[in-house]
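The complex is shown incomplete by one protein chain, all other protein chains being positioned as in the whole.
Order as written gives the chain letters A and B; numbering starts at 1 within each chain.
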Amino acid sequence: MVISFKQIEEKLKTEAKRLLGESQVSIVLAYGKGYDENHPMPYVARNPSDVDNIVFNEYCNYNLARYLVRYPAGTKIAVAVKAADSRAVIQLIQEEKVKREDLVLLGIPVYGMKNPKTHEIIDGKTTGGLYNPVLYDILLGDEVHGQAIQSPYDVLAAYESMDKEARFAFWKKEFDKCIRCYACRKACPMCYCDPCFIDQTKPKWGDKSPQSHGNLMYHLTRFHHLAGRCIDCGECSRACPVDIPLYLFHKKVAKACEEMFGQAAGMSIEDKPALVNFRVDDSDKFLE
Amino acid sequence: MSFEPKILGIACNWCTYTGADLAGTTRLQYPQNLRVVRVMCSSRINPSFIFRAFQLGADGVLVGGCHPGDCHYNTGNLYARRRLAVTKKILEFSGLESGRFRVEWISASEGNKFAEVVTEFTEQIKKLGPQIKFKISQ
Partner (left out) sequence: MSRIGVFVCHCGLNIAKTVRVSELAEFAATLPDVVVAKDYKFMCSTPGQEMIVNDIKQHKLDRIIVTACSPLMHEQTFRKVLTASGLNQYLLTIVNIREQVSWVTHDIEEGTAKAKALLNGAVYRARLLAPLTSRVIDVNPNVMVVGGGIAGIQAALELANTGKKVYLIEKNSTIGGHMAQFDKTFPTLDCSACILTPKMDSVLQHKNITMMTSCEVSEVKGFVGNFDITIRQKARYVDHSKCNACLSCTEKCPGKGTSEWDESLVKRKAIYIPFPQAVPQKPIIDKESCTFFKKGKCRLCEKACEQKAIDFEQQDTFVQVKVGAVILATGFDLMDTKPLVQYGYGKYPGVYNALEVERLFNSAGPTGGKVTLRDGSEPKSIAILHCIGSRDKNNHEHCSRVCCMYSLKFSHLFKEKTSADVYHFYIDMRAAGKGYEEFYNRIIEEDVKFIRGKGARVTQSADEPGRLVVEAEDTITGKFIKLPVDMVVLSSAIVPRADARDIARLFNLSTDKQGFFMERHPKLAPLSTMSEGIFIAGACQSPKDIPDTVAQAYGAAAEALTIVVKDKMELEATTAMVNPASCCGCQNCVRVCPYGAPSYNAEKRVSEINEALCKGCGLCASVCPSSAIIARHFTNDQVLAEMEGLMEF
């Protein structure tokens, strides 16, 4: 089966027009034209007439769940969600940042999405191994069956084969590149803190200039803050201007969390975020 | 001169810190490489404290709390168990020797366990040698 991006775009437009026209929602979060085909932009449609500006193609990677927390509580929002994006919405519902009843989820079943920089297909790398949204109100098309993925963690194989010295060298090289533009946290749907811990002056957790130790502090702490919450959309890595493969670390932590706590982030609105939760019979082996 | 590691300890007030006091009261001997910060509960430990300790040059970090189920604040250490487990994984994934970070449940009556853990951990850190990966060079 070949995905028709045009078909999805049409369905998205139709639903957006209807929802806005019937005043079911006050905004629709979707994608619009960017400066070229490869760079579509997040787009906010407020009137039925805006809907014509909506586009959808294989470069529409942005996780639009990122923008939900910007609107005042109670705003009725329709949002276009791919598989990982829908998990971000679930996670935000768990964290009570958004309410389920305020949202209309326009689910996009899709595979073959591409990285606009490298044009490589991101399937299996940063989609959590899923192609269909976990949660939606309206599915824009039929469920799809992309290239089968054994586990979302398969892509970790090369990294996991490194010994600790190689791992350290790998991440040192990557973190040293960081210019502290914070595009990763801007792109991340779960990074909604304002201010971010690293911007605090009291305490000053780490250096704010792009020095290796400040970078390390920022990234390691951010990995912890996202542990059990990262839904593997990979937006952080694609947003990174110096191409730090942050998704690898996040994925590795997500894998550990799933193994230890028996739950993956953003899979059920009934779950409680794993790191602000416990089970009495959690194993002490976690600490070994 | 042989390598004398610097080990940071973070101990909860009610169990491990009191257990450490008991080790003293009963005159148990253990290596002097450990410097303890007292907090009220092991759940107070922010993951960044651990990252920061290694940046400050700690060769090892030892966290001590009440046994699960015996927390003075009922459930504090049950949260701590998860949060510190993830902290440990992150250190490991970043390439730091995972043996440099240890969490132990030591009750107020376990002075001997405190002394044993400190002795054993100090030996382990000595074997691992100086921690230079995270340490901020002057």
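The rule is simple: a residue touches a chain if its C-beta (ideal position, glycine included) is under 8 Å from a C-beta of that chain, and two chains touch if they have at least 3 such contacts.
Here the structure is a predicted model, which is why all the values come from computation and not from measurement.
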{"item": "Touch criterion as defined above, residue of B:Leu62, B:Ile90 or B:Ala108 at the omitted chain", "value": "B:Ala108"}
{"item": "Residue of B:Gly24, B:Gly99 or B:Gly129 in touch with the missing chain, whole complex considered", "value": "B:Gly24"}
{"item": "Selected from A:Tyr71, A:Tyr159 or A:Tyr192 as touching the chain missing from the view", "value": "A:Tyr192"}
{"item": "Where the unshown chain meets chain A, residue by residue", "value": "73, 95-97, 192-197, 200, 202-203, 205, 225, 272-273, 275-277"}
{"item": "Residues of chain B (touch criterion as defined above) contacting the omitted chain", "value": "6, 8, 13-15, 17-18, 20-21, 23-25, 27-30, 32, 35-41, 43-47, 49, 52-53, 56-58, 66, 69-70, 72-76, 79-80, 83, 107-110, 115"}
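Just so it is clear, only the chains that are shown with their structure count from here on.
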{"item": "Chain A and chain B: spacing of chain centres that average the CA atoms, whole Å", "value": "35"}
{"item": "In the complex with chain A, residue positions of chain B that touch it", "value": "47-48, 51-52, 55, 68-69, 75, 78-79, 81-98, 102-103, 105, 133-134, 136"}
{"item": "Touching residues (chain side chain A, partner chain B) in the complex", "value": "164-172, 197, 205-206, 213, 216-217, 220-221, 223-224, 227-228, 249, 252-253, 256-257, 260-261, 274-280, 282, 284, 286-287"}
